[in-house]
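A single structure is presented below for examination.
Every protein chain of the complex appears in place save one, which is left out.
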Amino acid sequence: MKQVFGYPESLQTRPNHYCPGCTHGIIHRLVAEAIDELQVREKAIAVAPVGCAVLAYNYFNCDAQQAAHGRAPAVATGIKRALPDRIVFTYQGDGDLASIGMAEIVHAANRGENITVIFVNNAIYGMTGGQMAPTTLPGQKTTTSPYGRDTATTGYPIQVCEMLSTLKAPAFIARVSVHDPKNVLKAKEAIKKAFEYQVNGKGFTLVEVLSTCPTNWGMTPVEALKWLENNMIPAFPLGTFRSLEEVSK
Amino acid sequence: MAERIMMKGNEAFAEGAIKAGCHFFFGYPITPQNEIPEYMSRRMPEVGGTFIQAESEVSAINMVYGAGGAGARAMTSSSSPGVSLKQEGISYIAAAEVPCVIVNVARGGPGLGGLTPSQADYFQAVKGGGHGDYHMVVFAPASVQEIIDLMYEAFVTADKYRTPVMVLADGLLGQMMEPVVLRDWEDLQIPEKPWATTGMVSGKPQSVINSLGLAPEELENLNLRLQKKYRTIEENGVRYEEDGVEDAELIIVAYGTSARVSKSAIAKARAEGKKVGLFRPITLWPFPSKRLAELAEAGKRFMAVEMSAGQMIEDVKLAVNGKTEVEFYGRYNGAIPSVTEVYQAIIKSFDNREVQK
Partner (left out) sequence: MAKVTFNEERCKGCEICVSVCPKQIIHMADRFNSKGYRPAEVIEQDKCIGCAFCARMCPDVVIEVYK
């Protein structure tokens, strides 16, 4: 018998610290698989965010810098400009990227920085204990929206892919999900394509991955996957928003 | 001998950096330092370097963090309110031990303040500025030539100790023109940086640039290492200039623009027989405390002259430790003391002594 599914080389063997059923682990593995398949592990440099994925440098088997909250795209810009032949990627959550780091992501995208951004959207602040995120759904209860997100005073979930797609420079922008095996395969495809674009010097790439937070959503991991499918996908439609090939939504 | 050319202070920061092997500049416009990014935007393409006008000072310092972490000589420049924005990044950079240079062409504050020169960012520069127990080396040039020379020193020091280094000047130094000699540094050699995130190429072990220490002992170890480094820098990195302190009864302690003004005032007072000298710290951190303590031990009195409400004077007082008097003359934020004012302050100090006697 031949191994058809195993442990990617670009992932360190150390177990991750994520809560049981948190899909960060799946997304980490997909990034590692993409890096493996493109054979760029030795050239890869990760930029870790502040948030649940702050320890990403303990998991990705490549060089890494840890950035201040929201600043990962600026740090990645500095690395990539210094080492243009390296493969530089950020791994950021929704609070990090779409709240405190909104300026950094918009301008890195607008400059067309040849980096890859993995944007993990789980509609909540995980690490700090389940506060309202810029991507929290209307009515969703969090520890800082205990009566449910009130759109009259806190606005609506920010659709990052749609927003960044108004810019001319980005080369690839896609939103995927990891709530079932089929979508995990699609997510892998998008992540790999984003890295491939970078390898070929095509410019800025971002993959938004809809993810779960069973702990702070107050659900079992399996319930959380269902909740993602039923509630997040309608608010954050899946698809490719920008591509140098055909765009499908 | 290289030729002498006229150069503006701000241009000297930029060209001095390029001469020191810096090929990465990230900045954001703010007066009175705009000639630095403007100059860099023109020069960097000529030397094969990178210039980015960042979306904010916050981004600029984080780009420096990225490029510095990847092993490059990188810098940013700004002025007071912009440097406040950079503090988060500087704290991370100090903790992650990434070499880089930050130029502050200071202006009056607090708040938006004004556009005129100031020395009121002293505390922010030498006491950390951002959160946590850290220092950065702070150089204070007093002429355009010294700006060029200290930019080189700044990059060498940053690499040597893996630390952020600030070159702190004020708007006057940034805006004025003086003749300078642009040297090509003979020993311009960027050291090997095996810790840099350059990729795990050919079996290089993983490099992680990081400031997180969740375990108490891990974080304490980082701080112990930093403090040890700071003691080494204090031991080896202090720089100052003295003029006429040996026979002086009163020593003016001043840096940068204040030191230039004080020098003229001292000459005037000397001409009238007043025994007054100048002590000019060139590094504000590490502060030349040891030498000041020796001079205090020898019975000298001091007067700090600053373009602020009195910030460096605290370090002078700590050095003197109550052994002799420390007076102050300052113009607040945005005003430059005139030679006459400082001269009068010196004369007054001597007159008061006469009355006391």
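A and B are the chain letters, set down in written order, and residue numbers restart from 1 in every chain.
Throughout what follows, a residue touches a chain if its C-beta (ideal position, glycine included) is under 8 Å from a C-beta of that chain, and two chains touch if they have at least 3 such contacts.
From a predicted model like this one, the values you see are computed outputs, not experimental measurements.
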Quick one: jot down which shown chains the absent chain touches. A
Option from A:Tyr18, A:Phe89, A:Phe172 or A:Trp217 whose C-beta touches the chain left out: A:Tyr18
What does the interface between subunit A and the hidden chain look like in terms of residue numbers? 1-8, 11, 15-16, 18-26, 29, 178, 180-181, 184-185, 214, 220-222, 225
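Please note the rule applied: only the chains that are shown with their structure count from here on.
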From the C-alpha centre of subunit A to that of subunit B, how far is it in Å? 40
Using the touch definition from the top, list the residues of subunit A that touch subunit B in their complex. 41-45, 47-48, 54-55, 57, 61-68, 71, 74-83, 86, 103-104, 106-107, 111
So in the complex, which bits of subunit B are touching subunit A? 24, 26, 50, 52, 54-56, 58-60, 62-72, 74, 88-89, 92, 96, 197-202, 206-212
